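As you look at this complex, bear in mind that one protein chain is not there, while each of the others sits in place.
So, chain A:
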Amino acid sequence: MSYLNGPRLVFAGKFIADVSTVNNKPAHYKEGGRYTADDYADWDIGYWNPYGTGVWRLTDCVVTNAINADGSVAAGDSVIGMAVADADDRPPAKMVDLDPEQQMVSAIWGLLVRLTGTDGRELLRGNYDVASFTDLWWRSWDAGPAFKYTPHTPAFFGASFQSVLSGLTWGDVGGSPFLSTLKAAADSGLLSIKFNVVGYNAGYKCGPGIERHLPNPPDFTTGLLTGTIGLAARNEPRFYTLGRHLQPTQNVMLPKAALNYATAVVDDARKTLTIDLGNSVPFETWRGEMVATPLDVGYLDGAGDFQSLGTVKPCNDWYRTTAGIQGFPLTDEQLTAVASSPVAVTIVDSSGKRAVVGQESADGKVVRADQFVFRMSPGDKVSVSLWATRFGKPLAGTAVSLAFDNPQTDKGDPPTGTPASALTFPTMVPTDGNGVATLVLSAQDPGEPRAADNLDGQVYGVRPSLADATYQDPYDFISVLVWSGYTVPEAPTWEADIQPILVQYANLYPVMLPVLDMGDYDSVCKHLYPLQYAMSLEEGDPNYMPVVRDLSPAKRAAILKWAKNPVRGTPVARPPKPRREPAVSTAAPDPNRLTK
């Protein structure tokens, strides 16, 4: 059960991702003085949004369509036109990287999603479970006419977020038959939510040798969003849809790819195949027209020939009112065939030849971790649910292999994944009758492998795989940040213990400086109450500090201990950190790697 089954509403609008960018480079974490306003104005330090707040918001989002459980459109239902909004009585959500060396799983923390009627009355609210984006790709082929100068690279990329809404509170939905049905069907207490982001505006291109253009263009830090809210089951993945997973046949990190990864589900009872192409169809230009090439959805028969089930005709209106989701009725024969044949999407290319642009693997096998981003202290263990399917059905009693697949590093940055001994896991786990394997990750103290760069702990990647499976999604691995071991001092003082931890935040997040200088004793003392409060919260709380969620629980405990008796102490001469040997990247740098 997911947003692809049962009733779902479709919404479209914009988002704001006011991410901060000084923290994008590991080099900026180093100790040694404070940055100045001139430093932040230097693209090499400040990058494209040095004064970003980290805030992530939904704006101008409205319900554009509602689909009944039988696939029909809930035409005329009062839900259409309602607003999908975020918090109205608490701080805004924040967008946070896992680590400067793993920026490809940025997550939204503390997002409240609300549905409000045109009269302003709230009909539904729910908390978005922290979830990271996935399936980032080069979605807008060209900048188009919107920008005066070449836009910064994130403009071209699209991605998707999938999660669940929990802690649901319903208002009076009696005026909307659709919402009444949705509410009645949502007996799990959860709803699934999936949205696609595209057309982001990160200003004009900046980098070595590139002339910097300021001020930023209109709509800076905003992007376009299209999404769906539907049903969710408690015993299914929260961040992933059990179904049919199609992989593209072209390199999606380069422009001109015709299709990105896509998910479909087959409903045997309703005899329907529903495909989500919401993050799969490219745009001609940034915030311009969708690429209108018709997409035939079907399957590859035993002979490898494409059998069409129907056609999607992409256009902006279609996207806005469907979020890229389309259903196809199946005959009994088609239902039978699809059950064991790879689902595929084809186009007729410019030479008149039919070309497969995305398909399930021939073996139909897929495995993915549901939650795929973790932060761990030494001694922590976490359970990860791995879901294995074959042509969308649970793959029971099979072995899932596990191996390191650490995040790639940029030239000159410290290596990731070392020491390997700090993150241990079995190399193989079996799936149960539901196709679920439970992987336990155990963290040990990695020491301070990145101390020369003043980065806490180490990041790791762990990739699950099925023997002989040919499906490959580079994003389908587990990212883990393991914090360095740290002993909370008996009597922490500002100078010896706390300033060295907090000054990094002052340097990396200059937007805070006019309000709170985390590197300054007096400033921190002046704001001790709100700091203590914010740092004592559960980290999913929108008020939690540090916003970037990169402070280990042990160091946080030291700060809270100090805050009860905020002694300044005397300055401590710290020996300079040993210089690190220049990193040798374990893998060839990906020229298309997007640095957010």
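The rule we apply is simple: contacts are C-beta pairs under 8 Å (C-beta built on N, C-alpha and C of every residue); 3 or more make two chains touch, one makes a residue touch a chain; residues count from 1.
Here, contacts and distances are computed from a predicted model.
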UniProt protein name of the chain not shown, from "Helix-turn-helix domain-containing protein", "Iminophenyl-pyruvate dimer synthase domain-containing protein", "ATP-binding protein" or "Allophanate hydrolase subunit 1": "Iminophenyl-pyruvate dimer synthase domain-containing protein"
Options A:62, A:253, A:382 or A:511, residue touching the unrepresented chain: A:511
Full-complex contact with the absent chain, from A:180, A:216, A:377 or A:442: A:216
Residue of A:71, A:91 or A:288 touching the missing chain in the full complex: A:91
Residue among A:16, A:45 or A:455 touching the omitted chain: A:16
Absent-chain contact - pick from A:120, A:302 or A:352: A:120
Chain not shown, touching residues in chain A: 16, 18, 51, 53, 55, 57, 59, 87-92, 120, 215-216, 218-222, 511-512, 514-516, 529-530, 533-534, 542-543
